[in-house]
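Everything on this sheet refers to the single structure shown next.
Only one protein chain is missing from this complex, and each of the others stays in its spot.
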Amino acid sequence: MTGRTNALDVIDLTAGYGRIEVLHSVSFSVPVGAVVALLGPNGAGKTTTLNCISGVLSPTSGHVHLNGHHVNGAAADKLARAGLCTIPEGRGIFPNLTVTENVSLFAFASQTSPKDIEERTFTQFPRLQERRSQLAGKLSGGEQQMLAMARALSSDPAMLLLDELSMGLAPKIVEDLYEIVADIGRQGISVLVVEQFARRALAVAQLGIVMVQGRITAVGEPADIYDELSAAYLGGAA
Amino acid sequence: MALLEVDEVFVRFGGVVAVNGASFDVDEGKIVGLMGPNGAGKTTLFNVITGLQEPTSGRVRFNGKDISKVAPRQRALGGIGRTFQRLEVFGSLSVGDNIRVAAEMRGISRPERVRDELLDRVGLRAFADVTADSVPTGIARLTELARALACDPRLLLLDEPSSGLSEVETDDFARLIRSLADEGKSILIVEHDVELVLGLCSTIHVLDFGSIISSGTPAEVQADQRVQDAYLGADTEAAEALEEVGA
Partner (left out) sequence: MTNFVTFTVIGIVVGATYAIAASGLVLTYATSNVFNMAHGAVGMFMTFLYWEVSVNQGWPVWVALPFVLGIAAPAMGLLLERVMMRRLTQADVTISLVVTVGLLVALIGVAQTIWPPAGRNIEQFFNGDAVSFGIVRVSAHQFITMGVALAVAFGLYVLLNRTRIGTAMRAVVDNRELLALHGARPNLLSGLAWALGSSLAALAGILLAPQLTLDYTTLTFLVVSAYAAAMVGRLKSLPKTFVGAIVLGLLINYATWAYISLPKSVLTSDFGQVIYGVKNSLPTIFLLLVMLALPQEKLRIGRISGTKLPKLPSWPVALAWSAVFIVGTYLLTGQFGDANNSRFGQAMCLPLIMLSLVLLVGYGGDVSLMQLSFVGMGVLVAARGFTIPGTGIGFHPQVSVLSIVTAFLLTAMIGAIVAVPALRLRGLYIGLGTLALAAAIDRIVFNTKLLGFGNEGSTVNANRPGWLQSEQSFAMAVVVAFVVMGLMVLSIRRGKYGRILLATRDSQAACATLGFSTTITRVAVFAVSAGLAGVAGVFFAGEHISVSTYDVFFFKSLPLLLFATVFGVTSISGVLVGGLVYGLIGYAPTTVGNLASVVLLLGILLLGGNPNGLVGLIFEQARKVPLPWRRGGLPVEAEPYPTHNPARSALEAPVGTA
């Protein structure tokens, strides 16, 4: 095999729900260790793309390659064990488990002992340590999102998918969260983040992809796609 | 006096704040837009207004009366109609029967005539006998709209009515909404099609993090820096960073 540099390749992906086609032949790649932002207005098909990658939805046609392996049709739990970790839209936490339980739940997936994982997590997220014995459902929105990311990291994934990281969160918290995303990227984990808050995501991303109505309209370095982005969001009026 | 007044409404789910002290009005006979990024709390607000979601605190007034404690059914009888973002058509009935049954539920005389008029008006005549769960999303949304109209509401809440419609259909839809407003109906619309909202509404409220961050005419809202921030991310630091790399 040729020396591959991509953690994820999406090739000619077409998908939809029932009769309605949402994605029309979407292709892009996420290089190993890069943070990539998938941007676009509501209804552009970003979450659908993510669902196809994480195995929740089967595409009508096209391919998804994870680390060079063809993974279409693999079940979500298999993909996860292959190193793909997804944080779904709307906080991926277990509300009736305590913070600690949420963090150490997936310890079996990694080589590290639960104690070490807890210690590592709480060093990285001191805010969660203060609330370690609280039920996760009682945390604020930002803390829940933080917990979801902490848990995702506990399983030492090769690639992280983040859906609508900032949804419904205050700017200050979103800023903190993106600090963490940047940090994750520096650890060598490839990240695909789906976002509406374009600016913040682009500030930490190495690559931006703009999606409108199920098609990719621009791919490039953050600075290059900014104009395209304004047009996509505010109908060219802004 | 405004027809609908939403006053300092808070909704909390556990530790998550979905609506954070939102206040806004809808005036009689106006088309009002409610915009905001995903997760801003728009649908939750709709549920609060129609009574499907009890707010943690705050009030909703309709026609001057406090309806915060009123059951959903009574609010509907009082003249509030709505459509749903996640469809709630009567899937086992035909499109025509969806409209007819609404009229029948309200004891409106000659429900068949109501059905026929609305089928024509919304442009669903060709789908009249098709089962509602086998029509495309756009058609199902129009069915919900027609069904709500069968009860002749004073205030109509539309939750993303145009998603699933083609461009031509969207134009038809905009015309229909205007004609409804001309008849004196008030319309509150949540919509992601920015052009449609800007062209249709006389007033727009922008919701972010569960509170209203901007209100005004389409032009005013469009020019508002806070709105752009809400959509693109309020972060001066990030903007500066972008400028540095040459944006």
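The letters A and B name the chains in turn, as written, and every chain counts its residues from 1.
Methods note: a contact is a pair of C-beta atoms (placed from the backbone, for glycine too) under 8 Å apart; a residue touches a chain by one contact, two chains touch by 3 or more.
Quick caveat: nothing in here was measured; it's all calculated off a predicted structure.
The residue touching the chain not shown here, chosen from B:A40, B:V60 or B:L119, is B:L119. Taking the complete complex into account, B:E104 is the one of B:E104, B:E195 or B:D224 that touches the chain left out. Touching the missing chain, out of B:F62, B:F127 or B:F209, is residue B:F127.
Subunit B meets the missing chain through residues 47, 50-52, 71-77, 80-82, 84, 86, 88-93, 97-98, 100-102, 104-106, 111, 117, 119-127, 130-136, 139, 144, 147-148, 150-151, 168-169, 172, 175-176, 179, 182-184.
Those residues of subunit A that touch the chain absent from the view are 54, 56, 75-77, 80-81, 85-86, 88, 92-97, 101, 104-109, 114, 151-152, 155.
Basically, only the chains that are shown with their structure count from here on.
Averaging C-alpha coordinates per chain places the centre of subunit A 30 Å away from that of subunit B. The residues of subunit A lying in touch with subunit B in their complex are 19-20, 41-43, 90-91, 95, 137-141, 143-144, 164, 166-171, 174-175, 195-203, 221-223, 226, 229-230, 233-235, 237-238.
Subunit B meets subunit A in the complex at residues 14-18, 37-41, 136-137, 163-164, 192, 194-195, 198, 209-210, 222, 228-229, 231-235, 237-239, 241-242, 245-247.
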